[in-house]
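Working notes for the structure below.
Removed from the display is one protein chain of the complex; every other protein chain stays in position.
Here is chain A:
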């Protein structure tokens, strides 16, 4: 079965390439696949009809329960023959019908046939759903055509929206069903049907999806609209195959769900109403395709009723009618296609006398229509007998089956009437107008119609075969009170025969009296309802957007914060464990630090100066670093001190160019109060959360095991071991983020703005100031000539030069001792970075260039590369990435040297941090400084010109 699906997919994909070479023969090639399917199903039929089955499974993600399960049982076999048989004939018919876009239509029709094949073979609800939606997509593409006309696009969109929405509802129902059953295999659900309230809900949801797909009222509006599609598409998708998917689902699940509460009433009410009202509507249509479309809706209503009713005889009748309908309805559609193609119209009012012009077509179409009307000995008659039997004699489970029989008689009579109207309208009357000029169709054009119409006759006369196929499915139900019903053309003079004759007579009367029929539409105008629903959805979306999407960032944030306070806050309030007896503080130093931190933080809010703001924030940072130290985290404290200093430097360097004060606030007091309230509420929530979170811990710390593994890591500082060894992947990610942030910062500051006039290679710094840091340096204080003496402090410059090597040595000490005490690559890199910052601040750009003679990007890149290389190196030795070992060397003189290989990783981190600091300095220091100089120059020139202007 999998190879069948693969064949459909492969040929459908290949057709667009073959079509230019094959021309019209491409249709025959395409038809080979469904023909092969019919033959394949034929070889499997004997065993399936004996009650056996075929299964195939393709495990996709078995651990998630996602497997492609396929199963061939009697119902699948029946559907497979319908889908592939009609498909092959439609594809052969297209050879004559399709004038343009052959490649696209052939590929889509074949893809659709493949999806439909998958749908009827699926034994897993998710596989079924996927194929279900694939048929919807194929239908959308086939209806839309090239999308050149407004009504095509509209009809395609409508079909898509209705069936996809129904499909989603169905998916919900299927998931619910599978969840209560504990399995998503359809055969397993059927074998052991679940019961309960959830199953009732699932049944309703599944039925809604099936009704949308099978165009049941009130979701039928898309099917008449879809008649803008080419006629073969209508014949195949919208009569024989796709709309049967809903019916198939009902038939598939009815044995399990028919006894679940709302299933039977829902199926009977919707199905019978649809049958009668749509048949009535078909009597008023003048477009032949539209007549057939409403006829299809009506027949689908009948099929839903029969297959969903849940008794053996009804199911038998349903299976027969399903076969019959596929044969006669697609034959009628194809016949309309020929008329349309040759006479140029399909309007009853314009067609007259075609029957005499095309007698063969007339004959086969009349045969198909006779099957639709249920005239013996055609298969439609077999079905009609069976369904009257099912409802007239009924079953204890079918409440009010006699009244329902009356509805069925009315519906069947109307079917007879519109069948007569179709034949008379299409072929009757004297030859005139369009019919006179119409060219006779070729034999090959009519052949598919003849085969389909003939199938109706063959299935009727050879009723034993039909009975075998239909009964194999219907035997899923226990036989009724009168024993198993047997299909036959002649049961003797029974009341059922009388009902059949009555429908024919009534139908004939309605047809004769058609001129005096009231013209009121009994169907609600589904089209208008759909349009209104769509417009209402649009309006709702706009209203919601207008009220939620106001464009104010602070407002969005207030909403987010309020949600944070309300939802998790409520959960916290509801489920908080008792706090026990909280300590006021851990160490007596804490309250002092807390006062410093909170005062500084509060002062940040009040300040109007940017510089004051950042300095106060720095104070908060140092206070927090103190807290880290008090709570036994010296590594954190060290890093926090260094980072805070670096942040201050970077921010202050940027602030040089910005106004000293914040922009004057124009915020209203009320808004400020709302913001303060939201922020304050979050603060309270976080305080409570911090208390609860520290009290809620019950499990032992993961890291308790780390202490015992220090030996193998060759380290004594656990935090550093975690950073460079146990969780080194985190660190690798972290330094990548740092690198990206630095690159982003540099590009944001350098690119664009007024500075973009700077030409590459020109200007004092060249394309990149860092590239010139390695210019030859001759003086000991190279920045000296750049700046006037008033800005310089020789003492500071000399002290910096002398201190610089010592600071670098300190940074290296932190790097290498990180494994044994506070320190490590981050801290070391930041210390080295601060040494460079000092050089820049004191000696300017040139002094920085003297200190580092390679471009910043080289330092950064080599750091990143080193860390990554150390991480991947163990792979070469057959280890796992980021693995580390302890190496002991005995070099002469030094004695024994013992280190972990993760040290090299830390060296990478060190280099990267130094490089990032250099990058930032080059951006916020050097190039921003140059901008300032240029701007000053420009101002000076402008002033010069201004002064020179009046002269």
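As a working rule, contacts are C-beta pairs under 8 Å (C-beta built on N, C-alpha and C of every residue); 3 or more make two chains touch, one makes a residue touch a chain; residues count from 1.
What we mean here is this: contacts and distances are computed from a predicted model.
UniProt protein name for the omitted subunit, picking from "Dihydroorotate dehydrogenase", "Na(+)/H(+) antiporter subunit C", "ABC transporter permease" or "Probable cytochrome b/b6, C-terminal"?
According to UniProt, the chain not displayed is called "Na(+)/H(+) antiporter subunit C".
Where the complex has a chain not shown, which of A:61, A:443, A:553 or A:795 is the residue touching it?
Spelled out, the listed residue whose C-beta touches the missing chain is A:553.
Pick out which of A:467, A:597, A:836 or A:866 touches the chain that's been left out of the picture.
Spelled out, the listed residue whose C-beta touches the missing chain is A:597.
Any idea which of A:515, A:708 or A:890 touches the chain not displayed?
Of all options in A:515, A:708 or A:890, contact with the hidden chain holds for A:708.
Which residue, A:158, A:231 or A:405, contacts the hidden chain when the whole complex is considered?
The one listed residue touching the chain not shown is A:158.
Out of A:178, A:380, A:480 or A:621, which residue would touch the omitted chain in the full complex?
Here the residue in touch with the unshown chain is A:621.
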